[in-house]
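For this depiction, one protein chain was excluded, whereas all remaining protein chains were kept in their positions.
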Amino acid sequence: MECRRVLRETGEPVRFRVRDVEIGGETPVVIVGPCSIEDRDMIIETAEAIKRIFVDKHGFRNVVIRGGAWKPRTSPYSFQGHGARALEWLREAGDKVGLPVATEVMDPRDVATAAEYVDIIWVGARNMQNTPLLRELAKAGKPVLLKRHFGATINEWLCSAEYLLAGGLEEVALVERGTRGFNEYARFSLDITVVPIIKEISRLPVIVDVSHPAGKRSLVPPLARAALAAGAHGIMMEVHPSPDKALSDSKQQLPFKMLEELVDQLRGAGLI
Amino acid sequence: MECRRVLRETGEPVRFRVRDVEIGGETPVVIVGPCSIEDRDMIIETAEAIKRIFVDKHGFRNVVIRGGAWKPRTSPYSFQGHGARALEWLREAGDKVGLPVATEVMDPRDVATAAEYVDIIWVGARNMQNTPLLRELAKAGKPVLLKRHFGATINEWLCSAEYLLAGGLEEVALVERGTRGFNEYARFSLDITVVPIIKEISRLPVIVDVSHPAGKRSLVPPLARAALAAGAHGIMMEVHPSPDKALSDSKQQLPFKMLEELVDQLRGAGLI
Amino acid sequence: MECRRVLRETGEPVRFRVRDVEIGGETPVVIVGPCSIEDRDMIIETAEAIKRIFVDKHGFRNVVIRGGAWKPRTSPYSFQGHGARALEWLREAGDKVGLPVATEVMDPRDVATAAEYVDIIWVGARNMQNTPLLRELAKAGKPVLLKRHFGATINEWLCSAEYLLAGGLEEVALVERGTRGFNEYARFSLDITVVPIIKEISRLPVIVDVSHPAGKRSLVPPLARAALAAGAHGIMMEVHPSPDKALSDSKQQLPFKMLEELVDQLRGAGLI
Partner (left out) sequence: MECRRVLRETGEPVRFRVRDVEIGGETPVVIVGPCSIEDRDMIIETAEAIKRIFVDKHGFRNVVIRGGAWKPRTSPYSFQGHGARALEWLREAGDKVGLPVATEVMDPRDVATAAEYVDIIWVGARNMQNTPLLRELAKAGKPVLLKRHFGATINEWLCSAEYLLAGGLEEVALVERGTRGFNEYARFSLDITVVPIIKEISRLPVIVDVSHPAGKRSLVPPLARAALAAGAHGIMMEVHPSPDKALSDSKQQLPFKMLEELVDQLRGAGLI
């Protein structure tokens, strides 16, 4: 493969800090928050619940708050996000609880705005090979999480990350979020072999989004346990104050109570 | 499915003209040209060969010249295209032979420039769900060919087209270009059921890119025959003056002689 | 690949006769009949319709009558076929109209019985790697059609054929019948690249089952045209006197009238 900067054989594993959070280190990172930032109150309420569950209850601080401002929706008639306005709310929420925040960017013209408000930017599966976006992100210099497209090979994914590294950005992590398969009961297949494979071949941390493959919340806890037990550098998941009323992904977002039980369990098992 | 403007049940089949070329009508369209516009001479030479083979020899004028200016490459180290400069050459080549021209756009910021130079814009597989790009294209008003992502379902593809229709653009055609499969001898699997399926369920014309699934030129002629025999509204394929020296897709581009034999054959079989 | 007897580079293309029918020659073969042999009358009625449409109307004799006696059903509660008794009816029907007959065998213990009654035996997709069955078939010496499993690679398919060739059987043809994909409107994806690929790499004829990928009868005619235009050595399809009352595959079997129109069309286009 000609994309070599991402390979383990060409350098030390990538490890970086975002405020007090470390990605790629010994302690897994948990990136958690609502699918969409639906309004100011809900993101603040969610951030406070996250702080209470992780930091106050368990003293676990390797947490990033996620929230979507520009949403990549299959249908043009679905809720498309509140854009830049939502980022103000997200920033406010993060500052209030003292945790870094992350959002998704789809449009290269939004990179600068996002970089102003958030600590980490992620690239969604559908934009994994949106090279103008990748180039813009490399220039912006903010840490990037790059999700794997649900139809992409490992090499295609690594080569997309290479666009970032070749553009001068080192603070990059890979996020597996499920691929197309033959499983009619899950939204996507979650190929767990990817975790040890990326750790063997790549310098980049590998994180697993356990909400998108699940498609329904009851699957999220076992997927979270599996991802961490496989050795992932972190997990990403969706939580919402009232999932059934969510404007997107209502079936897979966890309510706070379920998040709390999961965190208790993960801590109990020494997985985070 | 909530994406309904693309459905056959909501309106008449879409049929549109681009200069003298009709897309979605009785006569299939052939969209042909080099993968990348490598320099001014090669695109003019190619346009002239296309005119000679289709128009002069067979009186077949339903032809569009394609050429890539901004290339969506898996690796950042591959040739990325000459950008806007290449579009000038493409325009000149098209005008010289009296045929419309088409190019791919990946970046929403390039849509206006492309719309100035070309008659048709296509969206590559990797950007099928790049919604900022789709919205910009709907505004630009140029006819759009929307390729199916190699990991996308039919409904996801139709919903991406819906972004264009919902944005006010009616001149849209769908391009199947192969999907991931289990076939280790082709670059992609070409699911030919898609042709009659789209014709049954959608108002939009369906065109088959026969070069990208092939990955090698010997497969292109049988795939072209199959696509047209299945009832496709057209085919898209790559041709190059010296394929072995091409800067991209060198194995699948046809030399002029092979194109000529294929066109003779397609005309002989009444397929175009 | 270590399975080399199937490769084009190791010998001449395989071509064989079954009564007056040739498989692998210039004229494509059409293998047609009901999914299941439901009773004596229906298979005789179907054979007579086939003879009228192909032989009497068009003078086209390269036809084999197919009919299932042992059915590989996903569910144990679906109709499983009439077994050996159905083969008597099939033989009678074939003899009545002077055409060879074919059936599927799943159980190695049924091979001898099948070989007694029919001219050709096919191995269904689900048994492509049922090696005890393949070995038994190689010993029986009857011509075999080997369907590709819907999850198999090309090399796995070729290696299954190699079991037959290595066992001493030369009269083998490959049948593509669709593979798993991302197309929610077809039963299986029909990767048409397989036709020219097999012709390039293998000595064995390649036939396309156009009914199983379709899953619905309206798709069968375009798939038949595509398969033959791509260069297949034949097609396989299902026909039934009253498809809506069929005990299996009721949505994809063609009624006689539709078969007749399709045959008229294929003859008109010079495809058979």
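Letters A, B and C name the chains as they come in the text, with residue numbers starting at 1 for each one.
The rule is short, and it goes like this: contacts are C-beta pairs under 8 Å (C-beta built on N, C-alpha and C of every residue); 3 or more make two chains touch, one makes a residue touch a chain.
All figures in this text were calculated on a predicted structure; none of them were measured in a lab.
J.: Which residue from C:Asn127, C:Thr193, C:Ser211 or C:Gln253 sits in contact with the chain not drawn here?
T.: C:Asn127
J.: Any idea which of C:Gly33, C:Gly94, C:Pro108 or C:Pro143 touches the chain not displayed?
T.: C:Pro108
J.: Which residue from A:Val6, A:Ala93, A:Ile154 or A:Val239 sits in contact with the chain not drawn here?
T.: A:Ile154
J.: I'm checking contacts with the chain that's been left out. Which of A:Ile44, A:Ala115 or A:Leu271 qualifies?
T.: In the full complex, the listed residue that touches the missing chain is A:Leu271.
J.: Mind listing the chain A residues that contact the chain we can't see here?
T.: Within chain A, the residues touching the omitted chain are 151-155, 178-186, 188-197, 200-201, 213-214, 218-219, 222-223, 225-231, 269-271.
J.: Quickly run down the residues of chain C that touch the omitted chain.
T.: 2-3, 72-77, 80, 106-110, 126-132, 149-152, 155-156, 159-160, 162-163, 166-167, 179-180
Keep in mind that, in the parts below, only the chains that are shown with their structure count from here on.
J.: Report the inter-chain centroid distance for chain A and chain C in whole angstrom, where each centroid is the mean of the CA atoms.
T.: Roughly 49 Å separates the two chain centres.
J.: Where in chain A do residues touch two or more other chains at once?
T.: Where chain A meets two or more other chains at a single residue, that happens at 151, 180.
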